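Reviewing the structure listed below.
A single protein chain has been omitted from the complex, and every remaining protein chain is retained in its original position.
Up next, subunit A:
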Amino acid sequence: MCIRDRVGGPTKGTRFRPLSFNVAKPLFPLAGQPMIHHPILACTKIPNLQSIYLLGFYDEKEFSMYTSALSSELRIPVRYVRETKPYGSAGGLHHFRDVFLEEDPRFIFVLHCDVCCTFPLEAMLESHKVHGGVGTLLAKKVARDKANELGVLVADPETREVMHYAERPETFVSDLINCGVYVFSSALFDCLKSSASSRRGGSIRRVPSVDSFSPLRQGPSDYLQIDRDVIMPLAAKKQLFVYETPDFWEQIKTPAMSLRCSELYLEQYRRTRPEILASSSSSSPLTTSSLLNDKKGPTIVGDVFIHPSAKVHHSAKLGPNVSVAANARIGAGVRLIDCIILDEVEINENSIVTNAIVGWRGTIGKWARVQGGGNHAAKLGITILGENVTVEDEIVVVNCVVLPHKSLSQSVREEIIL
């Protein structure tokens, strides 16, 4: 059994604007697949998987098409469970525990959809079986300055037991971060229950000072957090262990990070599913089927995904890190580098798009240039065109965010265009 936690916080992805105007953030495509699809595919590799639950704050309707298609494709029940109020990262697990425990699962995986990593779930499960206890956490060593912006763990070097946890410590505590990917035994629910009742009783537990900045964290008894209400109480009690991954790990908070994560997933495909990536040779069924009356494919550099329904002219050059979505049309002599081209976008002759996301049904004119600086951490580090944005012939757009339905007839730089 596998549970997917929190497919939408109470804020519904405002940091993901303008892309979240069109699609729930978990459904935004990375490397050609919805963001949530990557962890789901990882779940399907777990032996004896019973069901997949998507737990979130979005309206059910936004996920109904996706979950029904997925259920039939995977032959595993996929259900969306909607949180009706903010429950925190663990409150929903506690609140809907009867649903999750229906099939009497031995293990429960909990994953965050805005985490981008290799999701080594099988290995985590093996490790968990060896160590026992309530749960095993995916952890990763990162640079010291990055660690202080995340939740950090101190693990016993011998036993791998979690000895201590701190959220965004002001001083250095550890360079081992909590990746937000967990496997638990059903004892998790007992732990959540005792956390909930201890809050109901009003007992004031000492919590780190950083918790106090969030009013939600001091909310009602059914508002529970995995870090505060599971990891902290169980630390140093021989109940929690870490499984450390050497692979990539990122959080997908902003559109710029989604471009970076798309790159990471494409790289992963190169190792795990190279057949779905495009290649320069005409032997690739994905590119040959999508040509305009020509047997020759476009030039491909590095990792590129082209949806089979997209039409890419043979004189175009794509990659590295390019994803072209359904029914997009890429014209003659077009150059795409580090970009996500969404459904039904049209890119005309001799244009170049680099470090950018081009939104649904957008149009890029001839000899246009859509460019970002490529700094995924910067505010305007990549250029993002919202839905149905038109960039006219020969126009240059550098480091801009353009909201939906705009037409650009003048070159722009370092601007947010409402």
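The rule we apply is simple: a residue touches a chain if its C-beta (ideal position, glycine included) is under 8 Å from a C-beta of that chain, and two chains touch if they have at least 3 such contacts; residues count from 1.
One rule holds for everything that comes next: contacts and distances are computed from a predicted model.
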item: UniProt protein name of the chain not shown, from "DDB1- and CUL4-associated factor 13", "serine C-palmitoyltransferase", "Ubiquinone biosynthesis protein" or "mannose-1-phosphate guanylyltransferase"; value: "mannose-1-phosphate guanylyltransferase"
item: Touching residue (missing chain; options A:V78, A:L121, A:V312 or A:V398); value: A:V398
item: Option touching the unshown chain, where A:V154, A:I276 or A:A332 are the choices; value: A:A332
item: Residue touching the undisplayed chain, where the options are A:S51, A:N148, A:S174 or A:N350; value: A:N350
item: Among A:S20, A:Q371 or A:T390, residue touching the chain not depicted; value: A:Q371
item: Missing-chain contacts mapped onto subunit A; value: 315, 317, 332-333, 335, 337, 349-350, 352, 354, 366-367, 369, 371, 373, 394, 396, 398-399, 413
